[in-house]
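Here the complex is missing one protein chain, while the rest keep their positions.
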Amino acid sequence: MIFNAPFISVMILVIFGLYAMVFRRNLIKVVIGLDIVESAVNLFMVSLGYVKNGIAPIYTNSPGGAMVLPTPQALTLTSIVIGVATSAMLLSFCILIYRYYGTLDTRKVRRLRE
Amino acid sequence: MMSKIVRTQANFLYPFILIFGFYIVAHGHLTPGGGFQGGAVIATGIALVIVAYGYDRIKSWIKKSTLTATESIGLLCFILTAFIGIGTSFFYNFLANSGLLFGDRVSYGVNPGYLNTAGTLPIMNLAVGIEVLGGLGAILMYMMSYGKEVDK
Amino acid sequence: MIDVWLLTALFLVVWISLSAIRAIAGPTLPDRVVALDTINTLMVAIMIILSVVYREVILVDVAIVYALLSFVSTLYIAKYLEGGI
Amino acid sequence: MRNILMLIVFLTIFSFFMYVAINPGDFNSQTGEHFVFGSPKFTDMDNYFIHNAQNQTGANNVVTSIVFDYRGFDTLGEASVLFTAVLGVGLALRLLRGDKK
Amino acid sequence: MLADYLIWVFIVIGLTFNGLGVIGLLRFPDVYTRLHAATKATTFGSLFTSLAVVTWGLWNYSQGGDSSNIVLSIHTIIAVASLLLTNPVGAHAIARAAYRSGVKPKNAVVDRLEVKE
Amino acid sequence: MILDIIHILVLIGLIATAYLAVKLRDLMACAVMLGIFSFLLSLEFFILQAPDVAIAEAGIGAGLTTAIFVMAIRKTSRWEVEE
Partner (left out) sequence: MSVWDFIITNAPALAIAVPLLGAFLTPLIYRAGRKTALIWVLSVLSFTEFLALLLVYLVNTYGIQVYVFGGNPSTLVIPPDSRGIPIRIIFTVDGMSAFTALISSTIGLVAGIYSVASEKGRGAQDKFFALLLLLVVGMMGMALTGDIFNFFVFLEINSLSAAALVSYRIHGGKAVEAAFKYAVVSSIGALMILFAIAILYGEYDALNMAMIAERMYQTGFSTMDIIAMALIVVTLAMKCGAVPMHYWVPDGYGEAPGEISAMIMVASQASLYGLFRMCFTVFGLSANTHSLGWFLIILGLLSMFIGVTMAFLQHDIKRLMAYHSVSQTGYMLLGVGVGLATLGTSAFNQYGLFAMEGGIFHILNNMLYKGLLFLTAGAIIYRVGTSDLNKMGGLAHSMKFTAIFYLIGALAIAGIPPFNGFVSKLMIYESVYQLNPFLAVVAAIVSMLTLASFLKVFHSAFMGPKLYNVKEVPKSMLIAMGILSFFIVLFGIFPNIAMTYLVAPAAHALADPVGYITRVLGGGP
């Protein structure tokens, strides 16, 4: 029934993110695109570790059964914090660029190529 | 500064968020959660206070330098906990199953779990929690302060 | 027999999709924020229901974090609209 | 011109990715070439974690025992990334003395 | 038996109110009425769906289930309590911000806030 | 069966909000869309039985990222292309 729907949506999300990074004309849009790509990769990793009818990899008073693979979740935790660190830094660069250039338009932020 | 309703509710909610964040940190090895998640929850609590009171009121309560120092100290605790095990190897979990502090054994399989298990994991959880709280809080304060303070 | 909890979850997801339409269409920013708030509330409900579906107690913790934190982003946007920050 | 070029690159990547996602391989066997949602191909490393993490580290949460014990060094690196980001934000948004507009 | 009926009732009430709230969010003309419908009705509805969960946990526990059922009930109550604490504040903030940012109520006959300021 | 339907609905929601976060011209609306995207992603992680990741995404993605974006937009400009 569900087929490979999570993987398909991951790919579509990656394409959206890359589209935002390449074609949109605002630096904050670039950061948004990066965020979307990063979330998509996270989703990809977590769905790689999903086992059908599995339970969360935590031993509690729950009915037993096959457990979802835990490693991708650990990797995703790392990757989420890295993502927020990256976007915070990029946004602070955006603020500085706006202060010195007065715009965030990617076609106008080009003082380096005179 | 936002309206009085928001401020009152922020006063009321902030302890809850703090307690819940520390619950997530402390029970990281038993229930979902851990250092990052708890630290992020507490940092969001800081964000709540910042947005409720505004930067001008906050800056005398929470100092940026304090937050960055908190972050450094959390990281130091983390790396030192890793260093203590270096007699065997870096990041060796020397407390697990030792019977000492946090060293109780657990049986395999489904069990309710106790807080004093898992060796160095709770200590590392706490250290990372402090680190993430300081780091994310510092990022928030830096972004909030830019343009507010007069450039010398 | 269809599980009652699953059916509830399905209905709640449908409600979330409908509120997302308001978030997508909303002419002004406050409309979108209202939709965001609604989605938050429904999301807490659906998480609680799903943790019953999966028969896992610990999953409710996620819902608590959600309920406590989701309104912070609302407050930030509201403060932006007021002209603060 | 540039846009058309980028569009071609994009379509290539897109078809590439779609090939990854859609082609489900052989549904019944574990050795099919592509990923199947819900049934990973190899699970031996994760099975080791699931079966031994509780005994070796004493934590009920397998994910935490991986994050802080088996792959603790990753966590140190990741905390350093956050530290780097805080330093970077502080460096970028520092109060400027002498720098003119 | 009684608990089953109770759960059904709670769930139906909850879903109905949630649905009404969402319909109100979709159909009403301006921000303030949408806010009114959405936040209030959905908070109420979520309260009832969660009450169903609490009832289920308590019922299972009283039927000889293990202690995780009571934990489920308690955690659900905490979640609902925090929802009840946070939701009105968010709604208040949005309404105030919407008014401050210049969104006028549609079809309003009297605007007292405007008179006051 | 019903879980699969829920799953697919959530995925469609993810794609739609991501599309709008890319497409809209009002950056604040994009931030709101990114917030909804994060919420839905958290729900998706929840469905995929990853409560740790779901909590992290709820705390960081939904709470803090939106706050940081809003602050950055306040310090810069709200519209993608100024007229």
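First chain written, first letter: the chains are A, B, C, D, E and F, and each begins at residue 1.
Operating definition for what follows: contacts are C-beta pairs under 8 Å (C-beta built on N, C-alpha and C of every residue); 3 or more make two chains touch, one makes a residue touch a chain.
Predicted model, so just to flag it, every value in this text is computed and none were measured.
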Visible partners of the omitted chain are A, B, D
Note that chain A touches the absent chain at residues 14, 18, 21, 27, 30, 34, 37-38, 41, 44-45, 48, 69, 71-72, 75, 78-79, 82, 85-86, 89-90, 93-94, 96-97, 99-101, 109-112
Where chain B meets the chain that is not shown, the residues are 68-69, 72-73, 75-76, 79, 82-83, 85-86, 88-93
Contacts from chain D to the absent chain lie at residues 16, 19-20, 31, 33-35, 40-46, 48-49, 52, 69-74, 76-78, 80-81, 83-85, 87-88, 90-92, 94-97, 99, 101
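Assume only the chains that are shown with their structure count from here on.
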Contacts shared by chain B with chain D include exactly A, F
When B-C and A-F are ranked by contacting C-beta pairs, first place goes to A-F
Chain centres computed over CA atoms; the one at greatest distance from chain A is chain E
Farthest chain from chain B by C-alpha centroid distance is chain E
The positions of chain B in contact with two or more other chains are 2, 6, 13, 16, 24, 30-34, 36-37, 41, 44, 47, 51, 109, 111, 113, 132, 136, 139, 142-144, 146-147
Expected list for chain F, residues touching two or more other chains, is 49, 51-52, 54-56, 59-60, 63-64, 67-68, 71-73, 75
Given the complex, residues on chain F that touch chain D span 52
Residue set of chain C touching chain B in the complex reads 58-59, 61-62, 64-65, 68-69, 72, 75-76, 78-79, 82, 84-85
Interface with chain C, chain E side, in the complex: residues 7-8, 11, 14-15, 18-19, 21-23, 25-26, 31, 34-35, 38-39, 42-43, 45-46, 49-50, 52-53, 56, 68, 71-72, 75-76, 78-80, 82-83, 86-87, 89-91, 93-94, 96-98, 100-101, 103
